[in-house]
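Of the protein chains in this complex, one is absent; all others appear in place.
Chain IDs A and B follow the sequence of writing; residue 1 opens each chain.
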Amino acid sequence: MEHIFYSLQDFMVYTKGITYLIMGGLLVLLPLFWVFVAGNDEKKELF
Amino acid sequence: MAITRRKFLGWMGCAAAGSATLAGTAAYGASNKEFKGHPGSFGVLHDTTRCIGCRKCEKACNEVNKMPDPKVPFEDLSVLETERRTSVHTHTVVNRYAPSKQASSEKQHPIFVKKQCNHCLEPACASACFVKAFKKDKKGPVGYDETLCVGCRYCMVACPFNIPAYEYDNPLTPRVMKCTMCLPRIEEGKLPGCVEICPREALVFGKRDDLIREARMRIQKYPDLYVDHIYGEHEMGGTSWLYLSKVPFSQIGMREDLGTTSAPQMTAGALSAVPIVVGLWPVLLTGIYAISKRKDKVAEEEAQEAIAHVKEEAETALASELAKLKEKMTKEKETAVTAAVKKAMDEAAAAAQAEEKAKTEEQKAPEAESDVEEEK
Partner (left out) sequence: MAFKLPPVSLKIEATPGNIITGIILILGFGLTVMRFYGGLGAVTNLDDTNPWGIWIGFDLLCGVALAAGGYVTSASCYVFGLKRYHSAVRPAILTAFLGYALVVFALHYDVGRPWRLPYPIFVSPGTSSLLFEVGLCVFLYLNVLFIEFTPAAFEWLGLSKIRGIVMKMTMALTIFGVILSTLHQSSLGALFLISPSKLHPLWYSGYLPVYFFISSMFAGMSMVIFEGSLAHRYLHDKMDETHLKESDGVVLGFSKAASFIMMGYLGIKVIGLAIDNNWHYLFTGWGAWFLLELLGFVGLPAFIYAIAARDKNVKLARIASVIAVLGIVFNRLNISIVAFNWHLPAAQRYMPSWMEIVTSVFIVTVGITVYRFITANMPVLYEHPDYKHEH
């Protein structure tokens, strides 16, 4: 079911709420992925 | 009107298409979607040409909101001498404006304007509030929840109409105070206090859409009485309170330079940059880090290579030197041996000669031979 937004304000609160959660996820995932990309040789140097 | 089966299906189709459109557009970013406000929300039309400045609305507001009695009673109209703004205990004020001097004779009466929260369709206070203490109700009013308020007063910075007031003298539980459009009364089916008491119908309560139509009609009917503008129809994205005036609004204390951009639109760009920074900065910075790290590593490797090279060269040089030395020594040895052998041979030859010449010197030759052997 799709919620209908009647005001930009409500829309912003909703969408920014979700983007903040995604931001949190990115901040966790990106460093982990970098550790994966960098492989074993750089692992010790990064963290 | 009879509803035929065909018509009914048609409606259903429209409804389905309509909801699909809404659902579809809701998924887009804010950039290409227009929000029209809560359908059927209420508002108030304030026709300043009808206001007589009796301050009855101020009194009603005071009573409805159970505010303390003012220092100057509401019947005393001398307060109109100075321009006032809303404050903690007065959620609405009436101001008097002198007519402009160039105006024609019929416009010579003073103009009274009631001031209160305009209940924006896209409230700046709500957009600014970091705890969602302000909320635009679907019925129209912008409400305030004091159980959430931290008291940062950013709403007051944000409000383009300078409406919210703050309990500066309350040390522990200060609230932001402003007109509620009498939401509790609206929910009971009553009119807002100020509208109900207005003796001149300078205030009309109704659905905002209807009020805009009504205002247009008045402008059309009496073009000499009104400037052709409904203040609040588009200002700051539109407000639930609407105003009509016979002089330009800037002459009656209302800013005409606010524009039609709503508060959430003004901050939308900056807000949308935030997640992009979060997404890209880790990549960029880790990239810069990795490059500088790599450079360090390469520099280190190069340094090591250089050292290795120098070492190798030195070793080769040393080796060749040694070889040369060895060769030289061997040569010297050989020369010495040859010389010794030659000497021995010469001596032997000389001995032989001597043997031949003198048979008495026969014992010398084996001695020389043993000398040669020793040298070897």
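Assume contacts are C-beta pairs under 8 Å (C-beta built on N, C-alpha and C of every residue); 3 or more make two chains touch, one makes a residue touch a chain.
Just so it is clear, the model here is predicted, and its values are computed rather than measured.
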Residue among B:D169, B:E188, B:D228 or B:E356 that touches the chain left out of view: B:D169
Residue of B:I52, B:M67 or B:M156 in touch with the missing chain, whole complex considered: B:M156
Footprint left on subunit B by the chain that the document does not show: 85-88, 124, 126-133, 148-154, 156-158, 160, 162, 164-174, 255, 257-259, 263-264, 266-267, 269-271, 273-274, 277-278, 281-282, 285-286, 288-289, 292-293, 295-296
Hidden partner interface residues of subunit A, rising order: 9, 12-13, 16-17, 20, 27, 31, 46-47
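The rule we apply is simple: only the chains that are shown with their structure count from here on.
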Intercentroid distance (Cα basis), subunit B paired with subunit A, Å: 16
Touching residues (chain side subunit A, partner subunit B) in the complex: 2-13, 15-16, 19-20, 22-23, 26-27, 30-31, 34, 38, 42, 45
Subunit B residues touching subunit A - in the complex, by the definition given at the top: 19, 22-23, 26-27, 29-30, 33, 35-39, 121-123, 126-127, 132, 136, 138, 237, 262-265, 268, 271, 274-275, 278-279, 282-283, 286, 290, 293
